[in-house]
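Every protein chain but one is kept in place in this view of the complex.
Let's look at chain A:
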Amino acid sequence: MSDLGSDIEQDSKPRSKYVKLVSSDGFEFIILRELAEISPTLASMLDESFEFKESKLNKIVLREMDSFLLEKVVDYLYYHKKFSDKDDVPDFEIPTEMALELLVAADFLNI
């Protein structure tokens, strides 16, 4: 997806299975597209019909989240994928000191 210049070329290519989430301190998390799309906010950023930069680059920079926070968010996305259709769901661990920040992030991502 390096050639973001031409839209036509972009359309003809199959979309990458993975997207990149970048934290404020520059850490990159490469995760499955379907995981990112659990969050309606990220999903609309990645929606091709809106032609955002994010959807062309398959890369979303989340300036409000540092790497610790984003790692936890990604953790949750995997937790969601793994257990959302299961009966027996283990608890999702959240460090107490992160709860408020994570709530802000979760509110932004709508997850």
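Convention: a contact is a pair of C-beta atoms (placed from the backbone, for glycine too) under 8 Å apart; a residue touches a chain by one contact, two chains touch by 3 or more; residues count from 1.
Note that in this section contacts and distances are computed from a predicted model.
A chain of this complex does not appear here, and its UniProt-recorded name among "3' exoribonuclease", "Ubiquitin-conjugating enzyme E2 Z", "Mediator of RNA polymerase II transcription subunit 21" or "UV-damaged DNA-binding protein" is "UV-damaged DNA-binding protein".
Not every partner is drawn; the one left out touches chain A at residues 73, 76, 80, 83-84, 87-89, 92, 94, 96, 99-104, 106-107, 109, 111.
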